[in-house]
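One chain of protein is taken out of this complex; the other chains stay put.
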């Protein structure tokens, strides 16, 4: 993994791309948010936020655990550490209906094999649905997260094949084709940001992605080369804030000490 | 209350009208039935059946208790004696959806202020719905019992005002107006018998009531006088079987020792 | 993060004149103490909702708090009719009330949909009954999987305020319920504002030791009130039984509007809090309602750290 280097008040900190994605994603979370968490980077971002600026963040999982406070790193979204000590556990139907459909999830995390210009996500199939080149896992709860959460954050590596102008299959609706509005279809919220290993992108009023910040050392040309359409940039593109020493220590020593998702902190 | 007198194998037994209704209703219950029970006569009939020919009878209540085995006489359908030791307790929505709508209730008991020729029941209002002469409690779960149970048993005192040709308001659909079928409306089952203090009535193939048996000492004329339309009689009207000594003992000594619903066994 | 307060503050903070107010609890856990506090605070234009109005609505109606009642069974359970409710509907005493009526499944389906922001809830009943004709909230859709079938549907019900009771809660409002849960959980999830009253406050750890039992999460709760015997004359499973004499007495008390007001004077206006009401009930009456202990088989959640 490539790595950057940032200056905290009085020390320089090494960090990996994954760690930057984790710290940047954590910043999107507010203290009073309820967040629907996945394993991996989203889980680490949420736990980091909880141990820093958002101690009251409530984490819920597709498996129906509500306000989990895991003693150890969960290895799946249904890990028993998410159940013991949770506020509540509900059947799957209730997690999706009472919490997501009911508007009780502020933020959801999504990833995907393809993310397009308007934030639509494909995690179903590459190529033709009936005869796919690559069969992906499918929606799981992603369609519901994208449809019912008040805002969604998308996290993905920045690669040209992963950012086509238009996805092969809409698993999770973003801002659709620009003709129909989410609201007219009865969908709530919509994607708020895409955090990659090169940049942070946001959506304009028409629901089209643009680059808001570039990670330290990344050029506009690199981002354009890794994006499947002519990507626009904010008038005032700035540098993505980088992890500080405390965040890196938390990630490496407490949240993922074995480096399961962060590659050993390297 | 009027009383009859019956000959058991070798003894004569006194019984009240209510006791006869209880014992006759109990006979409609089969060992493998799941029955949705109300308080009063239906509860006593079910408990009697359970202690005689139907030990495996499963009693469920609108309050969501499943397979209740009350230690004492329940005084409401949500009595705590129905909860302690039950097989399961479910929320109200689940009792109605998983059990009744799901087809898991074989028999339901109904009563009402008016029961008509086709088994439709009114427990909502006498007179005009918008400006009633008498405002009754309303459906509760009766509409669902009549709509979703595989068969229903109606228990009521035999009085002319209670048996009009057509009810003022359909709270619980029986065989409707004879034009539309229950099945076409998506309704299950239908009323099977009406047990009164004078007779037992059944429904013919067109869903119209006729008298199957007369209680000992009751004449056809008495039944006709207490019925609001020209009631028909089976070709072979027989006498309603009467309680035996064991049944009377169970009712008076075990099921309702304080005579809450049976008037002290008198 | 504590939401603990007393019932006086909870009611004045949660309930505004003109609100739709749901009082949860099917036969079990009926929030009588909250109902009495509403009466004491003198509301006059509440849209009251309960599957089973029970004595608590009869009292609220007699006190003149209600302008409408949404319900599915308006009787005195196991006893007979609700006389104050009937006086209001039949004779407009003490005031006219509008009614919005369902079957039990129809009403709890509305609550179910409201708790989940469902566009509507379908159900296989109400069709064939007289209710749809008198209630514009009951409509039909064609079943797209069986075009011959029309299905009754009801819209979500989202009360402004729900008042519910549970056996125990943490100060944050996470609540354990056992026995008959009835409509309580959906009532809490469906409402904008929730008042939760419990027999006992316990610490957060005790609540979190059994997350499957947490029917109501504190995240939907706004006010937490600890009020032992707050469901009397209804009951709380494992704490006390239903006071059946009170239900039988009500049948006499509510015989006339005047005798009903006298009862309210003594038992509602005549006390300031539930504690005073309980003291007035007296020890003998409370002891008569006590069950013997019957503990559930333990479960082991396991700790996996």
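Read from first to last, the chains carry the letters A, B and C; within each, the first residue is number 1.
Everything below uses one rule, namely that a contact is a pair of C-beta atoms (placed from the backbone, for glycine too) under 8 Å apart; a residue touches a chain by one contact, two chains touch by 3 or more.
Because the structure is predicted, anything quoted here is derived from the model rather than measured.
Interface note: of A:78, A:164, A:241 or A:257, the residue touching the hidden chain in the full complex is A:78.
For the chain left out of this panel, the touching residue among A:42, A:70 or A:141 is A:141.
Summarising the interface, subunit A meets the missing chain with residues 39-40, 62-65, 75-80, 82-84, 89, 91-93, 96-97, 100-101, 124, 129-130, 132-144, 147-148, 169-173, 176, 180, 182, 184-188.
For subunit C, the list of residues touching the undisplayed chain reads 117-124, 139-146, 149, 151, 153, 155, 167, 176-179, 181, 202, 206-207, 209-210, 212-213, 237-239, 241, 291-304. Within the entire complex, the positions of subunit B that touch the omitted partner chain are 34, 56, 58, 65-67, 71-72, 79-81, 83-89, 97-98, 101-104, 186.
By definition in this document, only the chains that are shown with their structure count from here on.
The chain with its Cα centre farthest from the Cα centre of subunit A is B. For the pairs A-C and B-C, the count of C-beta pairs in contact is higher at B-C.
Measuring from the averaged C-alpha position of subunit A to that of subunit B gives a distance of 59 Å.
Mean C-alpha positions place subunit A and subunit C at a centre distance of 41 Å. Put simply, the C-alpha centre of subunit B and that of subunit C have 29 angstrom between them. Counting partner chains per residue, subunit B has no residue touching two or more of them. Multi-chain contact residues of subunit C (touching two or more other chains): none found.
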